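Written out below as structure tokens is the structure these notes cover.
All protein chains but one are shown at their positions in the complex.
Chain nomenclature is as follows: A, B and C, assigned in order of appearance, with residue numbering initiated at 1 for each chain independently.
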Amino acid sequence: MTLVLEQLLNGLQFGVMLFLLAAGLTLIFGIMGVINLAHGSLYMVGAYGAAFVAAETGSVVLAILGGLAAAAIAGMAMELVVLRRLYARDHLDQVLATFALILIFNQGVTILFGRQPLFVSVPPALNGSVQILPGLAYPVYRLAIIAVGLLVALGLYLLINRTRIGMLVRAGATHREMVRALGVDIRLLYTAVFGLGALLAGLAGLMAGPILAVQVGMGEQILITTFVVVVIGGVGSIRGAFFGALIVGLVDTSLRAFLPGLLRHAMTGSEADALAAGLSSMGIYLLMAVVLLVRPKGLFPAHV
Amino acid sequence: MLSVRNLQSAYGASQVLFDVALDIAEGEVVTLLGRNGMGKTTTIRSIMGLLGPRSGDIRFEGRAVAGIAPEKIARCGIGLVPEGRQVFPTLSVRENLVATAANRLKRPSPWTLERVYALFPRLQERAGQSARTLSGGEQQMLAVGRALMTNPKLLILDEATEGLAPVIRAEIWGCIEALKAQGQSILLIDKNINVLKRIADRHYILEKGRTVWSGSSADLAANAELVHRYVGV
Amino acid sequence: MSDNTIERAAPAPLAIGTLLATLLLAAALIALPFAVQALGQPALVPLASRVLIYAIAAASLNLALGFGGMVSFGHAAFFGVGGYVVGILYQSYAGDEPFLGLIPGTDQLLITLPAAILVAGLLALVIGALSLRTSGVQFIMITLAFAQMLFFLFVSLKVYGGDDGMTIRRRNALFGLNTRDDATFYFICLAVAALVFLLFWRIVRSRFGLVLAGIRQNERRMAAIGIAPYRYKLAAFVISGMGAGLAGALMANYMRFVSPDMLHWTKSGELMIMVILGGVGTLLGPLLGAAALMTLETVLTSWTEHWQLVLGPVLLLVVLFTQGGLNGLLARLRPGRSAR
Partner (left out) sequence: MTAPLLSVRGLRKRFGGLVATDGVDLDVVEGEVHALIGPNGAGKTTLITQLFGELTHDEGTIRLSGEEIGALKTPQRVARGLARTFQINQLLPDFSMLDNVALAVQAHAGHSFRFFADARRDEGLRSRARQHLAAAGLSHRAETKVADLSHGEQKQLEFAIALACEPRLLLLDEPMAGLGHAESEQMVAMLSALKGRVTMLLVEHDMDAVFKLADRISVLVYGRVIATGTAEEIRDNPEVRTAYLGEGDA
């Protein structure tokens, strides 16, 4: 029984991580209509920034700030140099321009840090695990990630639904021109939203460092899963990103955890493991196909 | 306050405005009359910078504003109530009023939520509801309230009573008269000639993208033939 | 995205200028292996074959993307599956145990190519039927996700080499020709490419082609004249998938190797780059785009292994600042032809 709970927590942790990326992606798309493939690169830049500062200074706090700063700066530069020219362009141009950004970021990081993955240690304060249930010791660091993720989710919810900036973001999503005609500089708002999205991606990256490998292209692997989350949740909706992320996080983790065991009854060990690995990595895509059959606009469509 | 001289603008290939000229002084209520398709809304969109004018001169309190960004023009002190109302559907009534509220010109007694609710009690009843669920008339009041909350020097009302039930129309006219009494300068686009004659000080008639006539309410009253030719059925 | 080939009905279906240009191009492509041999650069022949294969894949994507307006980010799936059809059929043939115990293996090109087309087509039908229920960004994300699904499927199929891929000892046979010889294989690719481009040229100008281009320009107008867009978009998507599958099968033969990387989403990105480099929605654009990218890749990799650091900015400049890619550029240079 405790194994199931442990996997559920892992699923929740992966879900929360996905939410940090999906929230930024769906906000940027929902309000500005821009599909940004390089969002994964910001995740990578956050991870490398934190890893680099941690290696140089050894201080956890500076590493966190370093990661966030790197992602924010990369995000702002990306928005000013490239994305600002893409708002009026069609999706094909946006896809290709941001695809080019991926190439630039990946190659740039390879030159700076080489191809070998960096090792980042878990901050001492959060090392070890804690007894949350008799017989179940769960790593403190992963609990911290869940806590941070849920806090960010709450913060985002309050920002979007309780503050004036949040109102303007929602208003801009439906009537961009009208918001300008009432005296609000919408482009400034976009840059702020983009910066927030970049920060969230950087935060996810720097938190992922200790548990996943910090390597070139790490952003792209999680980016595609984030796309699945945004499609399932409903493009442009924060609530959709949150629930979509949790669903995908739980489904993906539990498939990887329980499928091998199940299949082992039917076939030999090695074959079962290989097929289980394949099926579980395909699982979330099948889930997406099912959701699309039932609700083409996703579970929580934004502007309805 | 606002002066427009030989304004021309077009949507892509088709030119709509050929020569529009009008003036609005402080505290004055002016109307823009004309049949549908004569360019009334295009004139407003050009003044607000939502449609870059092809040529012509637009001055607000002496400052040239032709072609600059809509938010910059709005900040000079123009509040727009657009045709079709365009309230923010996913925001609540209160949020619609508060989101873009501002007092950039530091007006002495600025518009507050309470004052708007006093003007439109119905909005207070629905403060928490999302704007999408409001009826046509209520959305109109919300759009007017939203513009007032930016404390504009000039309020532009584009087809403010169009398609509303008579009782609601009368309520809106009452509010516009109250605003006039408080010295608010207003540019009105509407069709109800009789009401406009009573409320407004001066009128312009637009025909095929040109201002073809202007005059006071008295001149308009004396000129029934004019009304019929350019405005009536 | 206007295109300039069907922009105005030229008096004769083929303006004299275009006819001449096409014949010239054909002659050059036919003469290429001999010229290259004479110049002592034999390595250019295999490169030319690779360009032709990618041109077929890019032209197929262009039918859906350029003419149909469907921004598919998953065409590598069809390309890769086409390759695996050749690989699996060869493995069953070599190991002499039928695929799934039913389908006998083969190494005959005349069987493997149609098989690849069929399988890729069926796949495109399933993925297209689902993805075309949505549009815009969702369509992009879904096609990308389905392609990744297939990528992980082939990664997990250890019996077909899984992550490391599968080698094909000998290229498929065709009428006893020595397909190992680069020049012979080049001519096979050229023949197939010529056939595919001719086919697409006919399709684009056919009743179906005009309806497809009409749907790209204004779907609401097409519904208003009585055309239900979904079935035409799906048909174009399937044809496009079949073409990509064909190219995949040729590529498996060319490399005598097939691996999940053929289905990787960066491969879909490469195909899109070729289409946009060459000029979206034009017939010869994909050929130009494939040639440009392959040359760029070969030249740059000889300078630095970080060649994509140069490709990135180049692509960025092409996307942000040119209208119509190389084809647009060429059209503007050619006197007398008006082009946007």
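One rule holds in what follows: a contact is a pair of C-beta atoms (placed from the backbone, for glycine too) under 8 Å apart; a residue touches a chain by one contact, two chains touch by 3 or more.
Since the structure is predicted, the reported quantities are computational estimates derived from the model, not experimental observations.
K.L.:
Need the list of shown chains touched by the one chain that isn't shown.
P.N.:
B, C
K.L.:
Which of C:V159, C:A228 or C:V299 sits in contact with the chain that's absent?
P.N.:
Of all options in C:V159, C:A228 or C:V299, contact with the hidden chain holds for C:A228.
K.L.:
Hey, which of B:A64, B:L105 or B:A165 is the one touching the hidden chain?
P.N.:
B:A165
K.L.:
Give the residue, chosen from C:A120, C:V211 or C:I273, that touches the chain omitted from the document.
P.N.:
Of the candidates C:A120, C:V211 or C:I273, C:V211 is in touch with the missing chain.
K.L.:
Who touches the missing chain here, B:D23, B:E83 or B:D201?
P.N.:
Per the contact definition at the top, the residue touching the missing chain is B:E83.
K.L.:
With the missing chain put back, which residues of chain C would touch it? List them for me.
P.N.:
2-3, 6-9, 13, 202-203, 205-211, 213-214, 217-218, 220-228, 232, 235
K.L.:
What chain B residues would touch the chain not displayed?
P.N.:
So the residues of chain B touching the missing chain come out as 11-14, 16, 35-37, 83-84, 89, 130, 132-136, 138-139, 159, 162-166, 169-170, 173, 191-195, 208, 232-233.
Throughout what follows, only the chains that are shown with their structure count from here on.
K.L.:
Would you mind checking the shortest number of contact hops between chain B and chain C?
P.N.:
2
K.L.:
Report the chain whose CA-based centre is farthest from the CA-based centre of chain A.
P.N.:
B
K.L.:
Taking all protein C-alpha atoms shown, work out their mean, then name the chain whose own C-alpha mean is nearest to it.
P.N.:
Given all protein C-alpha atoms shown, the central chain works out to be A.
K.L.:
In whole angstrom, how far does the Cα centroid of chain B sit from the Cα centroid of chain C?
P.N.:
56
K.L.:
Measuring from the mean C-alpha position of chain A to the mean C-alpha position of chain C, what distance in angstrom results?
P.N.:
The answer is 32 Å.
K.L.:
Where on chain A does chain C make contact in their complex?
P.N.:
29, 35, 82, 85, 90-93, 95-97, 99-104, 106-108, 110-111, 220, 224, 227-228, 230-231, 235, 270-271, 274-275, 277-279, 281-282, 285-286, 288-289, 292-293, 296-298
K.L.:
Spell out the part of chain C that touches chain A in their complex, as residue ranges.
P.N.:
1, 65, 71, 73, 130, 133-134, 136-138, 140-142, 144-146, 148-149, 152-153, 155-158, 162, 265-266, 269, 272-273, 276, 280, 306, 308-309, 311-313, 315-316, 319-320
K.L.:
Which bits of chain A are touching chain B when the two form their complex?
P.N.:
Residues 164, 167-168, 170-171, 173-175, 177-186, 303 of chain A touch chain B in their complex.
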